[in-house]
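The structure under discussion appears below in the form of structure tokens.
A single protein chain has been omitted from the complex, and every remaining protein chain is retained in its original position.
And now, chain A:
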Amino acid sequence: MEKYKVLEIKESVFEDNNHQADLLRARLKKEKTFLLNLMSSPGSGKTTTVLRTIEALQSEMRIGVMEADIDSDVDANTVSKTGTKVIQLHTGGMCHLDADMTKQGIEGLGTDDIDFAILENVGNLVCPAEFDTGASKNAMILSVPEGDDKPLKYPLMFSIVDVLLVNKMDTIGIFDFDLEAVKARALKLNPNIKVIPIVAKTGEGMAEWTDWLRNEVNVWNEK
């Protein structure tokens, strides 16, 4: 029998995905479409936050939404009622979206008439953090009922996002939730993180979020 040889690869497993993500990001920059990857646990209020965001910005920019779920199209249905262009992506059991799936979504959505695309990722604080989707910016939502210990339990997610929205602030009196502790824990993991407390249901605090988005979209699409 032939003797085998050892071939060193020494590549991070996410190398291929990272490469695809960089290609997608470059393309979106060229086509002047800002892509936001929005992540959180199931039930944290992603869809409601997306709805409020659309309401605040739809008169200024052309928005498109990609809803990623394992199954169903309830979210796409809800969002489509705003008149916004929306497509539903099914991950077929996968717990996250990778750059290739995001690219397919972007192609489905089209970039010609979209300035700002929102990717509502699968509800999960674990795997979406490990896969660069090719988004221009990443944001996450932590809702008050989930607890202030989440940055300790899911550190990677908190360390890769640009913005942390703390949602359902109106329930803070019912739950033992320490906003200052969340801020301190998140900042320790990620000194550049921007923490914005909101109540997506009523729109409270949303102005700071939409101001940030407006600025980011403009900067991205400028040149």
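Everything that follows uses one rule, which is that a contact is a pair of C-beta atoms (placed from the backbone, for glycine too) under 8 Å apart; a residue touches a chain by one contact, two chains touch by 3 or more; residues count from 1.
Criterion: contacts and distances are computed from a predicted model.
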"NADH-quinone oxidoreductase subunit A", "Hydrogenase maturation factor HypA", "Glutamyl-tRNA(Gln) amidotransferase subunit A" or "Xanthine dehydrogenase family protein" - which is the UniProt name of the missing chain: "Hydrogenase maturation factor HypA"
Thinking of the whole complex, not just what is shown, which of A:Glu55, A:Glu130, A:Asp178 or A:Glu208 touches the missing chain? A:Glu130
Would you indicate which residue among A:Ala56, A:Leu156, A:Ile172 or A:Leu189 is in contact with the undisplayed chain? A:Leu156
Please output the residues of chain A touching the missing chain, sorted low to high. 2, 4-17, 94-96, 98, 126-127, 130, 156
